[in-house]
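Can you keep this structure in mind? I'll have questions shortly.
Apart from one protein chain that is not included, each protein chain of the complex appears where it belongs.
Naming follows writing order (A, B and C), and every chain is counted from residue 1.
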Amino acid sequence: MMNEGQVLNASGPKKRGSSYRWLFITAARSFIVIVCVMIAVFFLIRIVPGDPAKMILGEYATPEALESMHHALGLDLSLGEQFLRFLSNLFTQGDTGNSIVSGNSTRVLIAERAPVTLLLIAMSSVLAIVIALLLATLASTNKNKWPDHLIRIFPTVTMGMPVFWVGLLLILLFGVRLRWFPVGGAGEGWGMAYSLILPSITVAFSQMPTLVRSLRAQMLDVLESDFIVTLKAAQIPSRVILFKHVLRNAALPTLMLFGVNLSYLIGGTLVVEQVFGIKGIGSLLFSSISNRDFPVIQGIALYCAVAVVIISLLVEIVSWWLDPRTKGKS
Amino acid sequence: MKTISAHNLTGPSRKSQGTLRRILKNPTLLGGIIMLAILVLLAILIPVISPYDPSAQDLRAFLQPPSAEHWLGTDQLGRDLFTRLIYAARTDLTIMVLAEIIPFCTGVFLGMLAGYYGKWIDNIISLVTDTFVAFPFYLIVIIVAFASGAGQRGIFITFMLVGWIVFARVTRGVTVSLRQQEWVASAQTLGLSGIRIMFRHILPNVLPQAVVVLMTDMVGLLVAIVTLGYLGIGIAPPTPDWGTMISDGQSFITTAWWLSAMPGLAVVYTGIALSLVGDGLADLWRRR
Amino acid sequence: MSMNPILEVEALTLSSRANPKLVHNVSFSIGKGETLGLVGESGSGKSLTLRAILGLLPQGIEQTGGQIKSSVSSAMVFQDPRGSLDPLCPVVKQLAEVISYRQGLSRRASRQAALELLEVLGLPLSLRQKDRYPSQLSGGQCQRVVIALALACKPGILLCDEPTTALDVTVQEQIIETISALQQELGFAMVFVTHNLAVASAMCSRLCVMRQGQIVEQGDTLSLLQAPQDAYTQMLINSVLPVPVLEGGEQR
Partner (left out) sequence: MSQGLHIQDLTVRYDGVTALDRIQLNIEEHTTLGLVGESGSGKSTLARVVAGLIVPDEGIISLGEEPLTKKRSRAQRKKIQMIFQNPDASLNPRLSIRQLLSEALLFHGIVRRSGLEQRCLELLARVQIDGSALDRYPHEFSGGQRQRIAIARALSVEPELLIADEPTSALDVSVQLSVLELFASLKQELNLTMLFISHDMGVIHAISDTVAVMRHGQLVEINSKERFFARPDTAYGYQLLSAVPKMPAGTYSRRDTP
């Protein structure tokens, strides 16, 4: 939805400081963002209108129950103390306190559910990038011919498809009718990967409109630049031009685009888990929401956000390292 | 020295007359506008068009396939699906439009501010955007919707918090490139103040791209509203909403697949219409 | 007209959807080792004519008339030096790639040939050792690499599309000298496009003046500049701002 992938201006990398100063500044900036993320997560519970405890225990909770909940959530302390407790929890246990429902640490809870979600994210990312690159290459190499028109209509149509609805249709078609894939739940080992095929297609599908639209523009940009004409003039076989030059030049923006869109991909994954009944972080989120288990919700929010920041930082560093243009005149 | 007249000084170019002609000549934009018009007209005229009350249950006629009386069949409580679908359009589309207004304005303003002044203003605004963008959008939407109580309020609050970011980023990018343009430099040498340059010179050049992004962003918001409805933390029944209709129809997916399919198609239809308008506007302004 | 023309352009017409007469009914020919100048203002179709000879017309423009007969291969040098090189590929590697495809040499041999060619083009040793990228070279140096890329195809005709317009005047002088010296040595013919009549007079033995896609006048350089027949040519010559002859002063 808020994929501003197309916002990524394809005007090449901004002139980055050639020295390692840039590297240090970018890392410091990401660190500050992580700190802000922690503060945002801390205040998450405060946006609840009224008393969170009453909201958790319901209207008819006895004053004593409310009192003990306040204590459990630490709401009876002053804001400063609460923040200190939040930070100490974070740095000692590395999580946002214990679950109200089960009492064990959020880190453990999330760690249990993480593998299947991470696998789903990995599979859908690979799928999304491969398909998007394929479609973008097809569209840009036959500009204004039928593949291009078809691929240009594709984002317009699929942009309005809610990810859960796509999931439902895929379940209906492949799961129920054709029985190719198991419906719901995630098996073990290879079984797990197999059962994640349909969900990862769904998540990848939700990323398509932005990725295809931006990559097609990116590839056209490269294909129409002068150095491609120089290579064609030197009669380099077009296959070589495409793979050795065009795709390489399109690879960097693709990497950046993936970094920018990562948070939408994770969001999509959480929803798809709910549709396909996969016991990952997504379903943990929904169950914590239904039992109003605030610390776990905060934990999920924190880990997702920190993961996004770290991966985006890595993506930016890799693309800076790969791109000679940022090395400046030496 | 004879005066050299502008090379096509034939008829004077009225701004409005020219734009109308150009819209008609732009099929994508025209297509999008027509599709939207049909939807809005249907939403307004539905009480006249359909004899059925969206929430009137008729247990004798439940789960009927699409037929002459019920164009899209009926749901598990015998309510006419087509009527509910269009009433749901009223709710979803109004929220979609209302929830975009404030984020659009704040986003464009902050983006211009960050792009034009740069330095510390830019850093602060970019820091805030990076923090919010780090949270997966659906994660925030779900948590805030839950925290602020289901229903429209949750959607509005979420979108006030997060909705302005994409506009801020787009506007900032455009403003930064506009600042290098020489007509901005000549406005500066004239001594115009920053605020005046931003609003009189930069804003008219930033709005077109911001509006194009608004179209695609609205599609995203609509999908978010519908997703929340599906997850049961969005618009609370009995107000009709595409999302809840899809989740209601889910249990009958094998027998009455159209119950879940139709609301989804309605979202897709609106999505197509809005992105056609967005693409059309982008072509229109790119040629200017 | 040259005796044994190696390139003949007859009634060439190029058109696009918007403008059917981008280039209309253009004819000229050049002999071995000769240099023809295409001069004119922007929109005169001079660059498009070059692209037609090369056989690589930009998107959306087709040749709708006339034909181009040429008994030798052609290569091209462009106006924007840095834009003509792959930003992510080291300069020597790109040249070696062209050499290996065009001259069928092995990877090691073509890299060696590339280093020699860059030396012929006067690129400093330091640039040739370490892998250098176009962004780390000056405009003049990039243009020398682009010329090397063109020469690697062993062309019979070198097509130059305003190769010195984007360069400083001192660098322009060096590039012009380099191209002329290479022409003497390798004997290729050349079609040189420019809007600068002074550069054209230094480089070309014959000139074609083009305007809105048509040749308004054609002839050898000196007689055309001294006694232009067409009013447009006269106006073009008048528009060249004169620079007085240097008396002396500090020697270089």
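Convention: contacts are C-beta pairs under 8 Å (C-beta built on N, C-alpha and C of every residue); 3 or more make two chains touch, one makes a residue touch a chain.
Predicted model only: the values in this text are computed from it and were never measured.
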Going by the whole complex, the chain not shown touches B, C
Pick from C:126, C:184 or C:239: which residue touches the chain that isn't shown?
-> C:239
Of B:67, B:94, B:123 or B:181, the residue that touches the missing chain is B:181
Looking beyond the chains shown, say which of C:19, C:64, C:112 or C:196 touches the absent one.
-> C:196
Per the touch rule stated above, chain C touches the missing chain via residues 41-42, 139, 168-170, 172-173, 176, 195-199, 201-202, 221-222, 225-228, 234-252
Mind listing the chain B residues that contact the chain we can't see here?
-> 1-9, 12-13, 181-183, 185-192, 200-201, 204-205, 288
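One rule holds in what follows: only the chains that are shown with their structure count from here on.
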Reference chain B; chain at largest CA-centroid distance | C
Averaging only over C-alpha atoms, locate the centres of chain B and chain C and give their separation in whole Å.
-> 51
Computed distance of Cα centres, chain C from chain A, in Å = 50
As the complex stands, chain C meets chain A at residues 54, 56, 59, 75-76, 78, 80, 83-89, 97-98, 101-102, 133, 135-136, 146, 149-150, 152-153
Would you tell me which residues of chain A are touching chain B in their complex?
-> 1-4, 6-7, 9, 29, 32-33, 36-37, 40, 44-45, 47-49, 155-157, 159-165, 168-169, 171-172, 176, 263-264, 266-268, 270-271, 274, 285-286, 289, 292, 297, 300-301, 304-306, 308-309, 312
Which positions of chain A touch chain C when the two form their complex?
-> 12, 143, 224-227, 229-237, 240, 244-245, 248-249, 252, 322-325, 327-330
